[in-house]
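Have a look at the structure below, then the notes.
Every protein chain except one is present and positioned as in the full complex.
Order of writing sets the chain letters: A and B. Residues in each chain are counted from 1.
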Amino acid sequence: MTTAPSIEPAIELKGISKAFGPVQANKDISIRVMPGTIHGIIGENGAGKSTLMSILYGFYKADKGEIFISGKKTQIPDSQAAIAAGIGMVFQHFKLVENFSVLENIILGAEDGPMLRPSLAKARQSLTDLAAEYGLDVDPDAIVENLSVGHQQRVEILKALYRQADILILDEPTGVLTPAEADQLFRILNRLREEGKTIILITHKLREIMDTTDTVSVMRRGEMTATVKTSETSPAGLAELMVGRKVLLQVDKTPAKPGATVLEVENLRVTDEKGVERLKGISLEVKAGEILGIAGVAGNGQSELLEVLGGIASGTGIIRINGEDIDVSGKFSDGQSRRARGIAHVPEDRQREGLIMDYMAWENTAFGYHRDPAYQSGIFMNNAAIRKDTEEKMERFDVRPPNPKLSAKNFSGGNQQKIVLAREIERNPDLLLIGQPTRGVDIGAIEFIHQQIVSLRDQGKAILLVSVELDEIFALSDRIAVMFDGQIMGVRDPSKTDEKELGLMMAGVVEEEAA
Amino acid sequence: MDFLSMIQVLDSTMRLATPLLLACLAGLFSERAGIFDIGLEGKMLAAAFFSAAIAAMTGSVWLGLLAGIAASLVLAGIHGLASITFRGNQLISGVAINFLAAGMTVLIAQSWFSQGGRTPSLMGGGRFNPIELPFAEALSGVPYLGPIYSELISGHTILVYVALAAVPATWWLLYRTRFGLRLRAVGENPAAVDTAGVSVVGLRFAAVAICGVLCGVAGAYLATGLQAGFVKDMTAGRGFIALAALIFAKWRPWYALSACLLFGFLQAIALRYQNIDLWAFTVPVQVMDALPYILTVVILAGFVGKAIPPRAGGEPYVKER
Partner (left out) sequence: MEKMPAWADAVLVPLISLLLAAILSALVILGIGEDPVAAVKMMVSGSLGSTYGWGYTLYYATNFMFTGLAVSVAFHARMFNIGGEGQAMLGGLGVAVICLYMPWPHWSLALIFATLSSAVFGAAWAFLPAYLQAKRGSHIVITTIMFNFIAAALLNYLLVNVMRPAGAMDPATAKFPEATHLPTLHDMLAPFGIAFSKAAPANVSLLVAMLACVAVYFLIWRTRLGYEIRAFGHSESGAKYAGISPVKITVIAMLISGGLAGMMAINNVMGESERLIMNSTEGAGFIGIAVALMGRSHPLGVFLAAILFGFLYQGGAELALWTSIPRELIVVIQALVILFTGALDNMVRIPLEKLFLMFRKGDA
């Protein structure tokens, strides 16, 4: 790949390395980003993309390597230096002061002089100009926490532009957006490119790379494996570069043989602490021997659905297990009661919920089932029995290292997930709730986990699967329900639908089903 | 209660509210920046001792004031080191500072003065003396307004007026300046401040230092204004009442003034009357002692308006993507 020699790259990184203790997050990375382009950086979770960008934004200091901005060698020891070098960053988790106004957030750190009043007046004017120039409309006096996620992201972009950034880095910007909001974002990015800004887009979604970027770099396990023109590659080619071998998200499974209805939900509603209704009357059913996949953009009520079914949140409506009503709120709607009803739950966030990271593996094996009579001996817990049980489970699920006395935090993501899965599956539940089963899990473990889910189905269990990865939904589900804004937009047969239709439904658009 | 004794109680309210107000504003700066501070008591105590000690040795109350502020700043520095630099537990650090001050003041007092943990009584230039405002004498004869002016408004030490002036100054600094914007932001979301290219550590140390200065003035007032010299444990829980007032005030300057005046009033009543006859009941003096704390618990319980602390309060800042 050659570029015109007369143009200096907007950013050039040479030989960047960064280690966190024994973990090499970035290994000898070199990259050239040309001005006025959208440059994608793609890779799996944990491939080192975010670390690299954090180095560029002065959040971390590289162990080795050099940074050139517009051909000039530049030191970026802190965010201040990054801003001065014309770099702006939109983090995955926004860095906004929620109870400040948009205007206050914009000027924070970029005030003109020690008094606020003139700074605010100036920013108000600039904001009007920027809104007109790039189509970035936001009410300057709105309090940030009252804005939608899409608008909060605009505030982040405006913050960067107000600081006269020429280079804009966006880290997984669409993770929290609806497809419509994402489209809007990409229109804005195109506009910025036309105005000569350089954009780095970090994502793990192939589609976004193919649709919007000019050039794409692929990262794998801390290394930059390739940089290619987007027009000269294909999704399959990129995917192969990402994981280092052909990905077959095909799971071997026979057609489902659905039996009796295990889970019935009618008009389920959940309201969060702030009084916002998160589930707006969900009705669905899952039969024995089938996997119902719930697709949707993160934040459309899937988490709340799992939480209310798993006994973490309470709500209103009807939940029936094997034909019997169970409590949706009150004393007998907690996790213990759910487990007693034969509901197992592999939560979306294993580090915050599924495991106690400081507990040893054996203590985690009892987690949630610590009242099991088999684990008791008189008034005490029978720790020896739990340890023995753990050893057996670790062997069957090939957890490495097979050491029950190691703390959960010292296992890799995939092995942590196996510990949770072993605990929940081996209880022989009637219903398995499983959220984001392979998030942050290495490829080898993904296959194993998928096989376990399918084999549980084949034993005649009902499975409710929530995933934001459409590929995973397609690979595993026997039926697919799409959630949008706390509601189910429809249920589809995976063989009779495609990503396009589901994408529209995820944005709240339902086409008439062909009769 | 007749008019004159009411004026006297209110006058004493002003005096008693002053250290509370200074300490409360001190806590406000620290906690608004996200650093919890239950060591206000200790900083005041240290300042009280050193101001009295230096004033006694040099005969200059102003040098005493400086020494008090310096002592308070040293403790503030320790709190900053523990909670900002080493990301330790801010509450535990505060507890340690309170004990450090309680122990060191007596230890040093004994070593320097050998008077059982006191300083010698301060006289003349070793104390802050009341300031007569213009015409106070002349107007005192005017019914009602005269006593209010000459007794209540005039005749306090300079530090009382400093404390009162600190309220609008704090408000202005917090809501009208760049420093205030950043300070409030760092207590709500330090990551926003950090990514905006402003030093979280610098801002928080600045806030802790301001807290130290104000606690220093509060302590100096106790030993050189309100009383004439240092005695062991002379803060007597005032740092905690100030903390209570801060919560009562929901971390806002003007509310802080009202809360401190209220708590000062309760102290003034308790000081003057042993038991208060209220219609059919006799309210024992201990109720007055406990009332600030009870009121704070009620406020904290959220039954009367919820007190929401700064969101990043108490959490050490660790860089995260």
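In this text, contacts are C-beta pairs under 8 Å (C-beta built on N, C-alpha and C of every residue); 3 or more make two chains touch, one makes a residue touch a chain.
The shown structure was predicted, so the numbers you read here are calculated from the model rather than taken from an experiment.
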Inset, instruction - Please pick, from B:104, B:139 or B:173, the residue that touches the omitted chain in the full complex. - result: B:104
Legend entry - Touching residue (missing chain; options B:51, B:83, B:189 or B:235): B:83
Legend entry - Given B:91, B:201, B:228 or B:271, the one touching the chain that is not displayed: B:91
Legend entry - Sites on chain B contacted by the missing partner chain, in the whole complex: 38, 78, 81-83, 86-93, 95-100, 102-108, 110-111, 114, 117, 237, 240, 243-244, 247, 284, 286-287, 289-290, 293-294, 296-297, 300-302, 309
Legend entry - Footprint left on chain A by the chain that the document does not show: 21-22, 310-312, 334-339, 345, 347, 349, 352-359, 363, 366-368, 370-371, 376, 379-381, 383, 407, 410
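Note that only the chains that are shown with their structure count from here on.
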Legend entry - Approximate Å spacing (C-alpha centroids) for the pair chain A, chain B: 47
Legend entry - Residue numbers on chain A that touch chain B, as the complex places them: 50-51, 54, 57, 59-60, 78-80, 82-84, 89, 91-93, 95-100, 104-105, 107-111, 113-117, 119, 159, 171
Legend entry - Residues of chain B defined as touching chain A within the complex: 175-182, 184-185, 188-189, 191-199, 311, 319, 321
